[in-house]
Structure formats: C-alpha cells, structure tokens
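Take a look at this one; I'll ask things after.
Showing just some of the chains, left in place.
We just call them A and B in the order they show up, numbering each chain from 1.
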Amino acid sequence: IGEIQRFIRDDGSLKVSRSLKETANKVRKKKEELTKELNRVPTIQEIAKELELSPEDIVHAEEAAKLPHSIHETVFE
Amino acid sequence: MNTNMMRFSFSSQSRNEAFARVTVASFVSQLDPTMDELTEIKTVVSEAVTNSIIHGYNSDPDQMITIICALSDDEVELIIQDEGVGIPDVEEAMEPLYTSKPDLERSGMGFTIMENFMDHVYVHSREGEGTTVTMNKQFNRSKAMSQ
C-alpha cells in the first residue's frame, strides 16, 4: 500500500523529472521552429531568449528528458 | 547506503552563477526532489556564490570558488568555499538585513534566505583565509508530513 500511495503522490506532484521533461519538450519545439525560420540550427542563446530561460537551464532540461522516468524508479526500486 | 559525491571549482565571475546553480541542480536531480525544493537549492547556491564573488573576492574575477555536494538517500550536503577576505564577525554577518556593502544595494538577506531554505547552515570563516558555508537539507519532508 505504501508503494501505491507513493505512486499516486508522485504522479500528482511537480517532481523535477516531470517539470524538466515539459521544458525539454518546449525546447525541442522551439528548436524546430527556429531551424525553419533561420534556415540553420539555432544557437542555445537564441532558444534561451525565446523561452525566457537561461542556456544552463535548457541544457539541464534536455539531459533530464533522456533519463528514465522517476515513476519507474519509484515503483520498481 | 546509497552515496554519491562531486566537487567543482570555477572562476569568481558572476556569469558562472548560473553555471554553479545548474551544476548543483543537475547533480541533486538524482534524488528527484520537487520543483520547489530544487528552486530553493538553486537560490541558496546563488546567494552563497554571489557572496564569495562580491564580498570574499571583492569582484576580482581571477579567483576560484569551490562547491562540494554529497547525496545520501534523501539528503543533500552542500559546501561552498572561497579563499577570500573572510568574515570578521560571523554572528553579526548572519543577522537579517546586515550588509557590509550597503552602497551596492545589497539586501543583507543572503544568509537569512540560506537559513530559511536549508535545514542547517554553518559558516566557518577566518579573516584573510576565506569562508566556508556548509548546508544540509533533507528532501521530501513536507511531502511525508502532509500525508
């Protein structure tokens, strides 16, 4: 039961893993958009400015999106 | 017990503040804290790093700041160090609103913010030798209590 409770709680709360994944999705979309617009791959500053994030935060979000979702770790640990 | 640690040093330049914040945040992300907890950690890193740059090194960009971070289970220990001028009276420095640089429009709230966001804050400093701020925080506390 403890595990199930944790599962429900984690699903509903703003865990870092989830929030970063949302940011990573925005970054991916913006990157596609700017690539079309500029006709070249955008720099990280160009994306950062559009999304009003720091370049460092963008790097962090992109990396986090690649990692397995924490729910798996929570449920199967 | 599951432990992991890292240590990093960087030039005392304000453009490295965001770098320091994210480096700690990405390491701490292993514990999958909530967004609020991560924001608190990032804020605390900013405050301590800014202090080392502005106060410890008087804005000399060629000095080094060191951060050590250790994780164990749901706890983080964070140490932020400089080899700058040091603090003559730590107790006074930690008082809310105290600042030695009112001319720079400092709020004097750096240490107060650190004490609010972390479970423990310990400052070791010697004039002419530098300052070490050691902080601890346990994650998921409020979550556990709210059940």
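Here are a few things to note about the model shown:
Going forward, a contact is a pair of C-beta atoms (placed from the backbone, for glycine too) under 8 Å apart; a residue touches a chain by one contact, two chains touch by 3 or more.
Source: prediction; values computed, not measured.
Formula of protein chain copies in the complete complex, based on this structure file: A x1, B x2.
The rule is simple: only the chains that are shown with their structure count from here on.
One inter-chain figure worth recording: chain A and chain B are separated by 25 Å, centre to centre, where each centre is the mean of the chain's CA atoms. Partner chain B is touched in their complex by these residues of chain A: 5, 9, 13-17, 19-20, 54-57, 59-60, 63-64, 70, 73.
On chain B, the positions that touch chain A within their shared complex are 18-19, 21-22, 25-26, 29, 32-38, 143, 147.
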